[in-house]
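Removed: one protein chain of the complex. Kept in place: all other protein chains.
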């Protein structure tokens, strides 16, 4: 894992929520020589994404903006961890907006977003209040398909149960999975129709 | 269909996109005595959703705000149509933020959001650039599960193909489906684990 | 429900297994004027299915054969209940062979199999040893898609947990669902790509 750089993108509107706690448990297992960077989307809010694809090219975001911070951090990561609570069976609105920015970055001259990200690894961490993990399938599918489109590897989603503050720390199954989560195999993502 | 009131929530950042065009084709078939209301989330932007569930009660949004407009329109609708382009295999960020507001409305005193919406019908309309419709499964799952949680009926999602301006009008299969879409059966939504 | 005729096709190799017990619990709730017929595929074994679709027409099976018994019972049913244990995440081999016979019946002159079954209802009942119900998705998908192809309604699948003899009678959630299972809405089945 030497030389790997993990970016944790936190999609909750609140700090220290169950999703972040679970992500930190998994991150504890990363070797010391793996870089970790943690960015909260609530602390660095992006303006609403405007889809300009048929009007003009997107330009690189101005230095000092949240968009520039997130773009640079994304480009620098070998491993991108989307840590979002399961809201309405998908990623949070803050997280979805960050993903929508990728559409602009794909059209931003000079960064070669798709080629740069290809071969890197997308991961997910999500806390959910629902007992049945299958309700998180849409979140998993969104991340898997996004990775497939980008030619990225996909490490899957670490799920944990929790609603009240700190609840996820009582989900012993989730804590066990957290211990080995980032040691998982990370095959190139495939769309479902690719079998 | 007499007495039905359809609310179309438009989730694209641009007017007259393929999703809206497809939704309008479907809406043309609604009888004249069915009310239609169309609201663009880009024209009525919501502030970022803040999850206060463990701190305090949510309050009813101030009159005149986008949140009040959308809450009142949602409560008044017998049929709620989420018309969002497929962005990164889910609803758009604007649409996701609207859905996240439901979490606040569930905790807003005096509106009984869940009981009010129960038995009403959720529908989806989505244009996608991808040829393989299965990539839209996460969007469908998000809407289906949300309807199941709310005790709503689910009419499914009308999908159409289109990337460039107006492309969806060349998707003759989608236009055919649009003609009968709102005449579909709308069973009570079930979570996947409910078989 | 008056005038309805339920056919229960039992796909286990053993009598009184958990799947059959669960199906009988659900059937207890059917009104007295609903006909019930129960046929065990182990007691009426079909010869292995041979796909002749490109060689010749299939002929009606000889009177007195298991195939004739099952064909006649299937044609007579308004509601067809596939009661199969979850084996390797799908229906049992005995059940699958019965389904494969449908391919022959579709090509058997004089019975108009597809038109006859259209509008009738397919149901499923399945006991599984696994705790996580999502592993039964392939069984549910097989039945749902089969119903969609035939133009049938689909009532979903009643799942229960059980491995040892009689275990399912301890799955109180399943017993609760069994009480109302056949009272469910049964929308026309749709393929997944139909949204």
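By letter and in written order, the chains are A, B and C; residue numbering begins at 1 in each of them.
As a working rule, a contact is a pair of C-beta atoms (placed from the backbone, for glycine too) under 8 Å apart; a residue touches a chain by one contact, two chains touch by 3 or more.
What you are looking at is a predicted structure, and each value in this text was computed from that prediction instead of being measured.
Every shown chain touched by the omitted chain in the complete complex is listed here: A, B, C.
Touching the missing chain, out of A:76, A:118 or A:188, is residue A:188. The chain that is not drawn here is touched, among residues C:34, C:111 or C:135, by C:135. Across the interface with the omitted chain, subunit C contributes residues 12-14, 42, 45, 48-51, 54, 85, 87-94, 96-97, 99-100, 102-103, 132, 134-135, 137-142, 145-146, 149, 164-165, 191-193.
In the full complex, subunit B contacts the hidden chain through residues 132-134, 137. Across the interface with the omitted chain, subunit A contributes residues 124, 133-134, 136-137, 140, 156-159, 177, 185-188, 190, 192-195.
Keep in mind that, in the parts below, only the chains that are shown with their structure count from here on.
When subunit B is fitted to subunit C on its Cα atoms, the angle of the rotation, on a 0 to 180 scale and to the nearest 5, is 180 degrees.
With centres set at the average Cα position, the gap from subunit A to subunit C is 42 Å.
For the pair subunit B and subunit C, the distance between C-alpha centroids works out to 35 Å.
Of all residues in subunit A, those touching 2 or more other chains are 132, 134, 137, listed in ascending order.
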